[in-house]
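Only one protein chain is missing from this complex, and each of the others stays in its spot.
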Amino acid sequence: MNLPPGPLLLLGAAASAYLIGVLAGLLGKADSQGTAQVSLAFALLGTVLGGTSALFELLGGSVFNWTYVPSGFTSPDSVMVIGIAMDPLSAFFVLLISMVGFAITLSSFGYLDKYVHERPATLAGFYALFLFTLLTVVLAGTVFLFLIAWEAMTIVSYFLVVHEHASPKVRRSGLFYLVISHAAGAAVLTSLLLLAVYSGSPTFAGIAQAASHLNPWVKSLVFVAATLGFGTKAGLVPLHVWLPEAHPAAPSNVSALMSGVMIKVGIYGILRVVFQVMGGGPLWWGVLLLVMGATSALVGVLNAIAQHDIKRLLAFHSVENIGIIFMALGASLIFLSLGFPLLAALALLAGMLHTVNHALFKSLLFLGAGAVSGAAGTRDMEHMGGLARAMPQTALFFIVGAMAISGLPPLNGFVSEWLLFQAFFASFSTGSLATEVLLTAAGGVLALSTGLAGYCFVKASGAIFLARPRSSEAERVSSDAPATLRSGMAVLSILCILLGVVPLLAIELIGRSVSEITNTASPTVSLGGVLGSLELPSLSGNLDLGVIALVLAAAILVLWVVRRTRTAEKDRVSPAWDCGLDRPTSRMEYTPSGYAQPILRIFASYYAPTTLTETSPRGGSRPGPLMKVSRFQSEISYPWVEGFFDPLKQHVMDLARRTSRLQSGRIHAYLAYFVLTLLVLLAALWFFGGGGP
Amino acid sequence: MVAPGLLALELTAAVVLVSAWLSLVHRRLEAIINLYLVQSAAVGLIAILVAYLYSAPDLYLTGLLVLGLNAIIFPWILHRIQREIRVPNEIRMFVSVRLSALAGLGCLLLAVAVVGPLTPLAEIPAAGLLPISVAVVLMGLFMVSTRRKAFTQVVGMLVMENGVFLAGVALTYGLGIFLELGVAANLLILAIVSRIFLYRMNDTFDTVDADVLRSLEG
Amino acid sequence: MYLPDLPWTLLLLLAPAAAAIAVQAAPSRGWANGLSIAGAAVSLAIIFVTISQILTLGTAPVPSAELNVDALSGVLLLLLGVVGLAAVLYSVDYLGWEESPHALSLPRLRRYHSFLLLFLFTMFVVAEANDLGLLWIAMEGTTLVSAVLVGFYHNRRSIEASWKYLVICSVGLVFALFGTLLLYLASGAVSGPSGATLEWTRLMQVAPKLDPGLVRLAIVFLFIGYGTKAGLAPMHTWLPDAHSESPTPVSAMLSAGLLKCAIFALVRVNAITSRMPGFTFTTWLFLGFGLLSVVLASLFILVQRDLKRLLAYSSVEHIGIISIGIGFGGVLGLFGAFYHMINHAATKTLLFLTGGTLTIQAGTKDLEEISGSLAAVPATGGLLLLGVLALAGVPPFSIFSSEFIILTAGFTGGFWWADVILLFALAIVFGGLLLHLSRALFGPKPRVGFTSGFRRYVATAVAIGLLLPIVLGLGVWLPNPLSQLLHAAVVVGGG
Partner (left out) sequence: MSLSSELGIVGIIVLEFALVLGISPLLSGVIRKIKSRSQGRVGFPIFQSYRDLGKLFHKGSVYAESASAVTEWAPLISFGALIAAIPLVPWLVLPSPFGFAGDLILFVGLLALSRFMTALAALDAGSTFGGMGSTRDMWIGALLEPAFLLTIFAWGAPSGSTGASTIALHSISLGLANFSPPMLLATTAFVFVLFAETGRLPFDNPATHLELTMIHEAMVLDYSGRELLLIEWGKAVKFTLLTGLLLTVLLPWGLSLSLGILVLLAIAVVVAKLLGASVIIGALETRFAKLRLFRVVDFAAVATVLALGSISLTYLVGV
């Protein structure tokens, strides 16, 4: 073994820290807060060590590989090789996991302390194990280890999702998640095993070398299987159905980790298999990913708008953002297949940057959601409201996250979307009308989904934090979230701003893997401007959010100072005016459903809502001589489950029930099966030419 | 090759076949046990004939074994069971007599179709017995799967075994006495165990109709 | 290592037989249990010695040509020994003490242990048989002995189960006998009637010259015959009944040991036909029966409510996987199949042990009536959860690794369609298993319904300690002797 000691030693240390955390959490007393804290502390240490290791790797540029053939599996089964490898792509994801993991772990201290009532130590132990499996997936250098880690990741996250398994709903969601993920795991297994078998190498590096000689049919089979498998994990429509069930069911710090990090591992899988190992493919690959991505973006945001449950809403936004990332990957594949590596690099850069950005703001938002739903005792936004006064810092962080996910400058979400818009725009130089129209339309979809995301997050932020509380629980909230929880959110908020203002920090780190994958120089970027601007030499496009942020900050400062100067009249506080209505109450406010209603109406053909209006006869629950009590109920349809997964499940169950009648209990029927089998086999004899004429 | 000897062999084998066929269509239990007796005796006879014709002295012993066990002991056990637990004499089946007769024909045709084209058999003198033996096995299977009473199922199994024996003695001149004893011992134990279960079943369910055993399903 | 030069293979047959006789004289429950454990433990010890002989000499010395103990036998013996000891140990807690809910009177306990050891004995004979006739006799022996064990409780359901078991398997075995006979005929056709043989080693020598038509006919009968015993669909119908109604340790022996014996017989046949040039019939039968078993079992598992029947159908599924592995063939396919035999045996035994304990603790086998067991009985529940995950093929448990190798063999052999079907069925199985077990395991602690379980559990703990390393560890770490044994078995079984 000939290893560069630095990153590997750090990685080893990180792994040990995680495992100590796991053991502490799982072996200690399940109900002990102290044990949970010890476990989390080691996980925190693990994120720091792992992140440092990846940073060294990304800056130092050394690549390492380490493989080990497990005892006993030597000659025939060469696929069963365990190995870890860190190249820029892995290192990038290690850094992502560690960085976001650090903030979420920090927040977990407060979250577990205040909002988790059952077995916090067990939760912490599995949490540390989850982080560990995530790292193992992205560091796996061989197909075998990758599959082991992949499945372990699924199982561990299942345990985390069903942590509050006293609730039947949680159990159902967890099972749904587990079964779909396992099926997806089978697809992943198919794709990786095909690669390994047909290229004759157990390691990704070896497969990548042999990949150019692979049969195109095998490659396409691998691609389809990989898209199914990794797309499911990432939450790509129509494979996303588990996501809005599982993420809300989990404790919020776990949702943050799942939505922020785990679904990104699906992206990693696509990047690893389709891009790094196979180096792209025919045009239809890219078109498929682009179309699926665009569908996901729209479906995600439209369903998010219709949600009352804050965590479900966030989960659907994950679908949207994964869609955006897949649009970028699809565009990149299209450019690659048309022979524009520089543009491919640009799109890929956009996708990977958006991966980072989404990880940051989505985990931030989930932590915020955890804080408010923990405090208000409900996840239903209809019963929140006015929390900004009791929880000002949480509100601030949440709104920062909301702005970032809505793609508003000068935050990080805008930068990646800007890059993606530029990539779409660049389709003008490909010289193909179809590509151009397709990518431009994708640009329109991106714009629409970004706009709708803004709409959705005004609704969410407003419904949670602004106006008056709409329930007694929300009214009773008196203090902000625990300091540790807030500090985790603070870290993420700062990162959201920092990567918006100085995106080069992230782009420099991504650039190496992008140029390695696309075989070009980095598509951006020259240092310049105040804090380093983005310049696209191929497009004469440029962006310097640092300058804009400065202008913005200066403008706000000046305006603030001017506003603070004395006026003739004193400022005062009074009830809201509301066109002169007397003392508006919380029942008169616009509720989140009311806010969402126009979009539900505009896109009624997608939502296909069923409404129910009832007017009870006089003297209902609130009797009065002139008043009737009316009830209005509206439900939207969810075709992805109702139209596809439910019928599928139904069919399989029906088939199983019908099949199980074969075991009728009658021994004569069983013996008849013998006769039947014998006849079939004798017929087969004829087929094989042994016993027939 | 002695042509009359072979003829005698084939005629005896035909007795085996006909008795199997008849037991497919007969509706009385006692008659079926007797048919089984005849059949077993024929198989035993074939063993002795083969031993004589092809000078395979081992087969004399086999023949005696078959005669003793299949033609004497088993029918005796079967009769005793029938008496002791008062199995009704009427055979109850899932298919009609006419259909059963047709099924017998089907078994025979299938056996001929399957075995006919096997080339290496041409060198074996008694090769003509193989289709008969396959047919008897198939008929036994048919009995087991269409007769309601557990008792008749046992008879069906024994018929199948006779079919196998027929091929064993006629075509391969036995499997070696050691193995044959083992097989015979097994059959004896099978008969004893079946008898225990039939008694138990009769005690518990008051019938030996296997079709009432339907509580385990799915 | 120095080993005294004793006829170990014969001793191995003597040990359980002698113990079976000795148990009849046991003066107390303690003696009966102890003698039985001793018989199984000594057998396991002798098996280790035998395996070391196989590894050094190629085959263990045998007293007569009717026996042949090669690496293939070694694999089967190993798993039989482990499963046997575990089942005997579990029996001690399950029905060996008066405070057990399934307690037997002393005479019946003696008989039970005798039959259990005889069952083990017949299976050992299967493993050691060279003569295919002897193999058949031993297989029929297992049926007769185990039919008594299946019907041990004398209630309506167990009588029904054992009757079906007896009839179906006996019919099956008549087929097998006929197939054996045809094989004998085929060997006679090669070297004249006097040269006909049923000795496997000699059949292997003449294999290339066998007539394919005759062998095909023989194989049809052999597959239906031994396939019945192995639990391949659609001849598997006896299996869920027998497994669900017999005492749990017997279910474990049936599922983990007996089915493998029948598959072992088919592997011997496969070895012969794989020496015949251009003979692919066996491959297709293995693949066809295997896929049918996996697919049917997956559907049955989905709607099964009875814990022990669920485990039984899962055995059908895993036998199907083993069969598919053999069908894929090649070094990888056979290695995976043999490896899977061991893994499945250990995992399934573990599940029957923990599942049986859970049904005692919960007082029912109906999975829809059990819930919250993880909270109520954490040790049983935890082990059961572990076992179910292992059984469903989750890494890094051993079953995952063997399934992985089998799948690799499929892709390598160009059977990617079979792999896809297999993966699809496996996903359904996974869903079914987790669907039923998550209901039983998770959920709040029920207020009533759980008893504290066994008063004595030392023997069970030892049994679980025996199985866990195989279930957990074998996935990523195959001890060198075992690896050698498996590879040698591949060479033997690959023809």
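Per-chain numbering from 1; labels A, B and C assigned in written order.
The criterion applied here is as follows: a residue touches a chain if its C-beta (ideal position, glycine included) is under 8 Å from a C-beta of that chain, and two chains touch if they have at least 3 such contacts.
None of the values given here were measured: they were computed from a predicted structure.
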If you put the missing chain back into the full complex, which of the shown chains would it touch?
-> A
From A:187, A:236 or A:545, the answer for touching the chain not displayed is A:545
Selected residue (touches chain absent from view) among A:409, A:482, A:511 or A:665 | A:409
For the chain that's not shown, point to the residue among A:13, A:26, A:205 or A:441 touching it.
-> A:441
Contact partner of the left-out chain, one of A:27, A:555 or A:653 | A:555
Quick one: say which of A:422, A:518 or A:677 touches the chain that got left out.
-> A:422
Since one chain has been left out of the picture, which residues of chain A touch it in the full complex?
-> 385-386, 388-389, 392, 395, 399, 403, 406-409, 414, 418, 421-422, 424-425, 428-429, 433, 436-437, 440-441, 443-448, 450-452, 454-455, 457-459, 461-463, 465-468, 528-529, 533, 539-545, 547-548, 551-553, 555-556, 559-560, 562-563, 567-579, 581, 584, 586, 588-590, 594-599, 601-602
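Everything below uses one rule, namely that only the chains that are shown with their structure count from here on.
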With contacts defined as at the top, give the pair, A-C or A-B, that has more of them.
-> A-C
At what distance in angstrom does the C-alpha mean of chain C lie from that of chain B?
-> 31
Express in whole angstrom the distance between the two chain centres, defined as the mean CA positions of chain A and chain C.
-> 44
Of all the residues in chain C, which ones touch at least 2 other chains?
-> 163-164, 167, 171, 175, 213, 217, 240, 300, 303-304
Residues of chain A whose C-beta touches two or more other chains = 660, 663, 667, 671, 674, 678, 682, 685, 690-691
Where on chain B does chain A make contact in their complex?
-> 94, 110, 113-115, 117-118, 138, 141-142, 144-146, 148, 153, 210-211, 213-218
Where on chain A does chain C make contact in their complex?
-> 70-77, 79-80, 82, 144, 147-148, 151-152, 155, 162, 165-166, 168, 171, 174-175, 178-179, 182-183, 186, 189-190, 193-194, 196-198, 221, 652-653, 655-657, 659-660, 662-663, 667, 670-671, 673-674, 676-678, 681-682, 684-685, 688, 690-691
Per the touch rule, the chain C residues reaching chain A in their complex are 163-164, 167-168, 171-172, 175, 212-213, 216-217, 220, 223-224, 228, 234-235, 237-238, 240, 281, 284-285, 296, 299-300, 302-304, 331-332, 335-336, 389, 392, 394-396, 400-401, 404-405, 407-408, 411-412, 416, 419-420, 423-424, 426-428, 430-431, 434-435, 438-439, 442-444, 476-480, 482-483, 487, 490
